[in-house]
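Remarks on the structure that follows.
Removed: one protein chain of the complex. Kept in place: all other protein chains.
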Amino acid sequence: MEVFAGEGAALWYLLLGSLVAVAGTVRLLLARDLLARLVAMNVVGIGSLLVLLSLGARAESAAPDPVLSALVITGLVITVAFTGLGAVLIRRIEGIHDAEHAPDQAADGDQISSGQNSSEQDSSSTEGGRDS
Amino acid sequence: MTELLFALSFLLPAGAAAAIACAGLLSPSTAHRVRRRAGLFAPSAVLPAGLLALSGEAELELPWLMLGSTAAVDALGRPLLMIAVLLYGAALSSITWLKLRDAERGSGALSAWLLVCFCGNIGTYLAADLVSFYLAFAVMSFAAVGLVIHYRDAAARRASRIYLFLSVFSETLILAAVVLLGSALLAPSEAVDPEFDDGGAPDAQESLLLEHVPAAVMDSPHTGLILGLLLVGFGVKAGTVPLHVWLPLAHPAAPPAASAVLSGAMVKAGLVGWLRFLPLGEDGDAGARDAVEIAAWALVAAALTGAFLAVLVGVLQKDPKVVLAYSTISQMGFIAALVGVGLLVPELAALTAGAAVAYAVHHGLAKGALFLGVPVVKHYGHGRTGVLVLLGMAGAGAAVAGAPFTSGAFGKYVSKEAVEGVTVLGVGLEDILPWVATGSTLLLLRFGWVMWQAERAPRRRADGELLSWLAVCAAGIAVPWLIGAQWMPEEELPAEPPTWEASVLWDAAWPILAGLALGGAVWALAARGLLPDWASRADGTVIAPGDLIVAEESLAVRAASGTVRGVEAAHRGLEDRSRSAAEALLSAGRRVRSWATRAETRLSAWETSGLVLLMVLAATALMWWWG
Amino acid sequence: MTDLIPSAVLPWIPLVMVVLSLAAAVAIFPMGERRVRLRSWVNLSAAVAKVLLVVLLVPAVVAEGTRPEFSVPFLPLGEGESIDLVLRVDPLALFFAGLSALLWLLTTIYAIGYLERGSDRSRFFGFFSLCVTATVGISFSGNLITFLVFYEILTLVTYPLVAHWGDEKSLRAARMYMRYALSGGVAVLIGVIWLTMYAGPVDFAEEGGAEGVAALAAESPGVAVTIFVLLVGGMGVKAALVPLHSWLPSAMVAPAPVSALLHAVAVVKAGVFGIVRVIDDVFGIEVAEELGVLGPLLAVACFTVLYGSYQAMRQTELKKRLAFSTVSQVSYVVVGVSMVSALATAGGVVHLVHQGIMKITLFFCAGLFAEVIRAHTIGELRGAGRRMPWTSAAFTVGALGMIGLPPTAGFVTKWQLGLGALDAGQGWVVLVLLGSSVLNAAYFLPVVWMLWFAEPEGESGEAPDAGASDEAPQPEGEPQREKEPGALVVPAVITAVATLAVGLGAALSFAPLQVAEAIAEAVFR
Partner (left out) sequence: MTTAEFSLAGIVLLPLLASAVAVLLGSRVRAVLGILTALLICGLCTAVLIQTAAGGITELALGGYEAPLGIRLRADGLSALFLCLSAVVGTVVSAHAAILPASAGHPGFWPLWLGCWSGLNAVFVSGDLFNTYVGLELVGLTAVALVALGGRDSWMPALRYLFVAVLGSLLFLVGVGLILAAAGTLDMEQAAQQLAETPEAHAAAVFALCLMSVGLVLKLALMPMHRWLIPAHAGAPGAVSPLLSALVIKAALFVILRLWLWVMPLDATTEAETGLAEGLSTALTALAWTLGGFGALAVILGSVMALRQDRLKPLVAYSTVAQVGYWFLFLPLLLDPEAGALEGQPGTTLAEDAVLSGALSGSVALALGHGVAKAGLFLAAGLLKELWGTDEIESLRGAGRRHPLLILSMGLCAVGLIGLPISLGFTGKWHLATSAVAAEHWWIIAVLVLGTLLSAGYLLRGIAPLLLQDAKDPQDQEHDAAQDADASAESPRRQRLAEVPAFVLGLLTVLTGFLAVGIDALMGVGAPW
């Protein structure tokens, strides 16, 4: 389908990319659940990188512009880094909620999760002290 | 030599007063000893001024003091300086040269205040420039408060409060006059006065001299205003009628020695003020002339009413010192009339000034003797010294009344000559003046009667009080003649000295005789109880001492409370408005704050801030698209 | 006399003067509370050194007319040239610096005695010397920017002094003071910016106004008037002109030495000194006259004079009454300066010193009364004359000075202002002056009366018990002092004697009046 090839294709990808980015942003900004937000963040990342690629393609006829692709790769790497950090933070925050809302239910459960929780935080021993 | 005398005559009394004041710092016993010794020394502190008066006319210039001050002993100041020295010396000695047990409580403080008053008083006589005159006048009037409040009882407090209020009032008016005159003197006057040779703004010190003041009054644009200020300002001190109310209250409240000085020397300061400042014998443009006319007539009218009304009220008083106070008011009315005439008729200016000074000298000494006599009669009025006391008091009384052969006659003669040919409401002034003598005779009879009945507290041995009284009586007889003959310049005296032929004697005698006759008649009626009740109860209840003061006080209180209420209302209005403005501001501030916090709380949720961000993004895209 | 100070050193003197008390402050701040002797020694030596320097400067500046100047670039103005921080000594500057140096020395002695048992003394004396640094900086400032910088620093540095006791009341008063002073400062900032835009960096020119300003006034009078209003309004806050004065009475909660130095010398005078600078050295008296701004300013000043005295009459607390009296007295300077006559300007300028000396005497005595017999309201002063003769005598001299009776400095000012008013053709001002002296008498004489002639209730000599009046919360247990403490009385007496000496010696060569006349002549040349 030549629509997706050559000059017209770049325009389409541009449109598609910006659509995905806008949808991701709306979802990111309005979602209440943290994890949903994290996912939406990635969607926005992908959308914007798509826009970038289409921009690169549109400029020259041959292969997309090398600098732009470097840009895209870095963007990808950084979004992954942020997602990792976000995931750790969400786990910690969820950890506190669980400890607060369900203290009696499974004392051992709690023990396990907090134990697991604490073992995982290898370098955050002083936090424990601070929590008291 | 005169510089030394000038300095000493001011510094010695001031030093003594300072010694007494600082004594308070030492331990009580040493303080008492210091005060006692300073008190004894006090009368002699007055002597340098006496020597200065005797040593004749002199001048002292101190360019560095205040705004450049000069002092001068001139024909006008010298006699008054002499009586001031005598009176203050006598008063001080009558307080301090007593046995310890007789001395009043706090006599040290009283002598200190007297010394300060003395400095102020001779300062007014000797000052030759505007600023030092005002300085001396202020020092004298504010030190006098110390004298009046001495006994610290309710009457003394009320008297001193009224005196303080009136003296502040007079100080302010005189300050206004001084400032107006100062600016007229300092301004580079268009008509360059020949004396200011350097043409440009004459340097401040030289131009502030009092000699130039009368001329400045005439050619300054506010002549009428300045005249009014001077008349009222010095009138308070000279006890002219509407402003005299403090005199009858101050004298009974103050110790006798102090009241002797008050009416003897201090009241004369008002006279000196008039003689130095008023444009006596100055000619000026038409506007100034008729302003002077009005002022002169006002002064003469006030003086004469004062002279006669004081007699009426004085007769009805019980306290001897109040009677004497009213006699002072009437005598000062007499002198004020002389000054008024001098102002009215420029040619007579020199004559009336001389007469006024002569009369002032006589009145000062005689009235001083009478005031000092009040305690003397109480302590020595019977037995061996009784006769002496009786003679002295009678002599002083006769002098005040103006009986022939006394200084009073000389004073009256001189003033009658001076006012030849001046008619008031068609009646010749020289006919009115003798009636004042009748009035004062009546007053003195009343005084004698009241003194006769006053109770006695015999004191055995003669002490400072008696001796100083005797000295003043002797001086009262000798000094006016001495001053009249030697010290007064020729042109200020009528053609020839009074030769005691029949006509002169009769002129002096008939007012006294009329007074005696009237007194006798009243006494006879009183004995038969035919007098109207208001006359029979002559115990000061009918008209309280200070007569007008009751009316004036209530007037002042009403006026003050009126203004305060008005200003208070305006102030409250101002405050309410500013408070309501502040409230409006505060509530606006609160509204903004509450709106801001509400927005904040809503924004704190993730979704809402996300929404806002979306809107911003959309707006930028729209702007770009629209551009 | 000229070789007293080698000419090379001259330009450094203004800087040394300013830095002197700054160094004292830096030395005092870290000092421990207990180091009383060292702290007092540092304080006193700095104060004495400053007085000596002023005395050295007087012959050089007033007689020979040398103008030592020190400047450092401060704000760039594009293309390299910049607005400098200039410290210049001219007679008017020396006038105000001399006053603050002398009175700082006396107030330091007073404060050392007053705060013997107080707390936070290092902090107090540190900010105290900073306050004087700012005052001297203000007096030596050579252009509007420097003046503004030191003007703001003065606000900052006086805040902790007013809030020294640290209780709720002083904090509220300090906050109010800060609010007024800061808005005043901001107004001056806007005015200075606007003026610098049009007239470039405005240096104070002694002979009638900076050059750019006249051109500005001619070209766009509207802008010039607004700038004038901004500047004078901003400084009017500190000069306590009526609508902007209410911070002064409420700042009376500060300790006595603070209200003495602040309200008699530093803060209040800074504002008025600024107004004198703006009228005489920035706009120039003729330009200001043309702009027609002097008339309304004169009216506001006269209203302040009367309103201040009226309010003073209504106060029962002594320090509040003195505060309102300051409000009224300080406006005398503005009255003097806003009349187009050399005499009036001389009167206004000389009142800067006179009011300082007289008012500081009264505040010293008020502090003494509060400290010795716990008397804060006038009623409690009954019969104080017998127990505290020296303080009452000093108070009486100060009060008579305020009323304007001859031997004192107050009379000299009233005399000059009266003559100036008539010379400038505004006779009604004489009326205002007289009205205010009557009002002064009405609120000072009763106090003098209470001191000397009123009998204390009950048997004499018993100090009235600490009444309901809310006096400063020094530790309650501390026994009252039986006799007047020397360190407090000596400064009060010295300033009282100074009031008389300045009044009597007004015609001496370097007396304040002669210097003021020299300044006034320069303005009108």
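Lettered A, B and C in written order, each chain numbered from 1.
Keep in mind that, in the parts below, a contact is a pair of C-beta atoms (placed from the backbone, for glycine too) under 8 Å apart; a residue touches a chain by one contact, two chains touch by 3 or more.
Since the structure is predicted, the reported quantities are computational estimates derived from the model, not experimental observations.
Visitor: May I ask you to name the displayed chains that the omitted chain touches in the full complex?
Guide: Those shown chains that the absent chain touches are A, B, C.
Visitor: Tell me which residue among C:7, C:82 or C:509 touches the hidden chain in the full complex.
Guide: C:82
Visitor: Using the document's definition of touch, tell me which of B:1, B:286 or B:623 contacts the absent chain.
Guide: Only one listed residue reaches the unshown chain, and that is B:623.
Visitor: Against the chain that's been left off, what residues of subunit C make contact? List them.
Guide: 29, 72-79, 82, 119-120, 122-123, 148-150, 152-153, 155-156, 160, 163, 165-168, 171, 174-175, 178-179, 182-183, 185-186, 189-190, 193-194, 196-201, 212, 215-216, 219, 473
Visitor: With the missing chain put back, which residues of subunit B would touch it? List them for me.
Guide: Contacting residues on subunit B, toward the hidden partner: 592-593, 596-597, 599-600, 603-604, 606, 609, 612-613, 616-617, 619-621, 623-624, 626-627.
Visitor: Touching the absent chain: which residues on subunit A qualify?
Guide: So the residues of subunit A touching the missing chain come out as 21, 25, 28-29, 34, 37, 41, 44-45, 48-49, 51-52, 55-56, 58-59, 65-68, 70-71, 74-75, 78-79, 81-82, 85-86, 89-90, 92-93, 96, 123-124, 126-127, 130-131.
Operating definition for what follows: only the chains that are shown with their structure count from here on.
Visitor: Could you give the separation in Å between the centres of subunit A and subunit C, each centre being the mean of its C-alpha atoms?
Guide: 67
Visitor: Which part of subunit A faces subunit B closely enough to touch in the complex?
Guide: Counting only subunit A, the residues touching subunit B are 25-26, 28-30, 32, 37.
Visitor: Residue numbers of subunit B touching subunit C in their complex, please.
Guide: Against subunit C, subunit B makes touches at 21, 24-25, 63-68, 131-132, 134-135, 138-139, 142, 149, 152, 157, 160-161, 164, 168-169, 171-172, 175-176, 179-180, 182-183, 186-187, 205, 222, 567, 571.
Visitor: Using the touch definition up top, name the residues of subunit B that touch subunit A in the complex.
Guide: Within the complex, subunit B touches subunit A at residues 606-607, 610-611, 613-614, 617.
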